[in-house]
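Just one protein chain is left out here, and the rest sit where they should.
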Amino acid sequence: MVDLGGGVQAIDWLAVAPVLVVACAAVVVLLADAFAGPPRSRRQALVPAALTLAGVAAAAVPAVRLWGERRSTFCVGGVLEGPAACSFVVDPVTLVFWGVVLFGTAVVALLGTAAVAEGRTPQGEWNFLLLCSATGAMAIAASRDLVTLVVALEVVSLPAFAMVGLRRDDPRAAEASMKFFLVSVVSTAVMLMGVSLVYGATGSMFLTQVDQALVTGAGPREVAVAGALLTVVGLAFKVAAVPFHMWVPDTYVGAPVAVAAYLSVVSKAAGFVGLMLVLGLGLRDLAPVWAPLVAVLAALTMTVGNVLALGQQHAVRLLAWSSVAQAGYMLVPFAAVGAAGAAGSAGAAGSGAGGLEPLGASVGYLAIYAFVNLGAFAVAAVVGTRHPRQRLTDYRGLVREEPLAGWALVFALVALAGLPPGVVGLLAKVVVFSSVSSAVTWLAVVMAVNVAIGLVYYARWLVELFRPAEVPGRSTYDVPNGVGVAVGMTFAAGVVLSVFPGLLLDPVLAIF
Amino acid sequence: MPLWWPLLLSSLLFAIGVYGVLVRRNAVLVLMGVELMLNAVNLNLVAFDAYFRDVLHGGQTFALFVIVIAAAEIGLGLAIVLLVFRTHGQIDVDTMRELADREEPAVAER
Partner (left out) sequence: MTVVEVLFLLLGLVAAGSALLVVTTRTMVHAALWLVVTLGAVAGIFLLLAAEFVAWVQILIYVGAVVVLLLFALMLTKAPTGPQPDLDARRALPAVAVAGLVLAVLGTTVVAGFHGVELDLDGAVVGSAQTTGATIFQQWVLPFEVLSVLLLAALVGAIVLSRGTGRRGGE
């Protein structure tokens, strides 16, 4: 037997508390549902969602307590040489993602209550799977070794497959679930191949040690490059970057709106944080190789997403393509890492931030996108209660009939497009733009063109909102309370961030 | 034994798995291709673990975890395949076009 230098790893319980609380909340929801039996009333059917919200709130407490701190735990001490190898690190990046995940989970749980009236989605299991998936998303943001990262990423996706197909007797949901499942499983296999090659080239699973091995040039570089490329491809499926996006529109349209919102925000954020950790922390030294590749992916993703969104008549499908395009904007700062890193790569090994500054823009964009995109999906859930077909023409007169939902959607669309009243969306685009404008000029130009294309379809939808309704004068929306709260939450968050953008952007841009 | 022997075998298995995923129409057969790809990954991991004499046994441990991930995927995958079979009567991935992009989307039955 090997002597591993001491027994069990020391665990910093405060650092892992937010993840642990979400996982425990999942079990509580499951047990409560199992013991309570089938719900006898509408009110009782809302209990799982309430428990989910309580769990999210409870997880937020230690997360707030940790704000501004930097803690490492699950460390391997004394066995390995080189930089400290820890599996679990809480730093500002982790905390920002935790915030996004917790907010997103709360909003999605509220949106999920729209399905209560219909009685075709088992609420207990649905909320359990939501919390399990959120546990994975929380864990991935803190993971600093490839094993934990891959396992956590799988914990995000696997419950999501089931959530997509959970609505009973719905062939479209089943088909969406199957497509999502197959694409995701294949992408996981490709990513795992990449990870295994990275391990082979560097001899370690810990991102800090992988980085160290690449800087010192210990292993064969071509193997590391092949591993890096396969890993990028695998993760590109997860974040739905073109050309690995084909599952997105079908899955979003077939799934319930709440699940589509979850996939487009929390699941996508998990993919992004995985990409950011693997590329930024582990494979930083290979930035000259992967940065151009990611630049091409970003350009393709923006362009294809925006162009295909142009002709859509289906609101959720339009949001699906728009979220593909938005993923492209989020990828843009990655392209600048290599360029900025060229100057600072000499000191990169020692300092914590050699050339990674552009990634701050990506984190900021992701956080802002999360808030406004959830807002758009929340209103789509409201409209979906009356118009399950989700045609754009179904949104006519929304501003007059349901002023809160209508104006919330107006705000969300304006912010997604990056127009002035939605200051927060505009700022996010400016931040991303400035991160590459000097380093990778062609990409900045592509992005500017794309923002202009985006204006067209967002404006088309906005116009529908202000047109008179087909049957004017009466509101027949029966907005479930939970969905109403979700609309209000996202709207309020967007407005607050538009008035005080520094609240989010200042700390985020200072991370790297 | 040269280290590249198991690695080349792994590449071969991975390529065969990719072929299976691309060419098969039945969802269960596609999953078999994925299993071949995952086995190729495990072969890599175990070979590298032996090569590095990894004190943490990162490769072997990860291989174990990959096996568990595969089992979880297959378990859920079986449920999804059966769900699709119940609703569609077949599990041919090529003929699933109900969600495909059309001018006038089908009415979602309630």
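By letter and in written order, the chains are A and B; residue numbering begins at 1 in each of them.
Note that in this section contacts are C-beta pairs under 8 Å (C-beta built on N, C-alpha and C of every residue); 3 or more make two chains touch, one makes a residue touch a chain.
Being a predicted model, the structure only gives us computed values, none of them experimental.
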Selected residue (touches chain absent from view) among A:E154, A:D211 or A:D250: A:E154
Candidates A:P18, A:P62, A:G99 or A:G165 - the one touching the absent chain: A:G165
Missing-partner contacts on subunit B, residue numbers: 1-20, 22-26, 28-29, 31-33, 35-36, 39, 42-43, 46-47, 49-51, 53, 56-58, 60-61, 63-65, 67-83, 85-86, 90-91, 94
On subunit A, residues whose C-beta touches the chain left out of the figure: 1-2, 4, 6-9, 23, 26-27, 30, 37-39, 45, 74, 76, 79, 87-88, 118-123, 125, 128-129, 132-133, 135-136, 139, 143, 145, 147-148, 151-152, 154-155, 158-159, 161-162, 165-166, 168-169, 177, 193, 197, 200-201, 219-223, 226
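Please note the rule applied: only the chains that are shown with their structure count from here on.
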Intercentroid distance (Cα basis), subunit B paired with subunit A, Å: 23
Touch list for subunit A against partner subunit B, complex: 2, 4, 76, 79-80, 118, 146-147, 150-151, 154, 158, 161-162, 165, 169-172, 174-179, 181-182, 185-186, 188-190, 192-193, 195-197, 199-200, 203-205, 249-250, 253-254, 313-314, 317, 388-391
Subunit B - residues contacting subunit A, complex: 7, 14, 17, 21, 27, 30-31, 34, 37-38, 40-41, 44-45, 47-48, 51-52, 54-56, 58-59, 61-62, 65-66, 69, 72-73, 76-77, 79-81, 83-84, 86-88, 91, 93, 96, 98-101, 103, 105, 107-108, 110
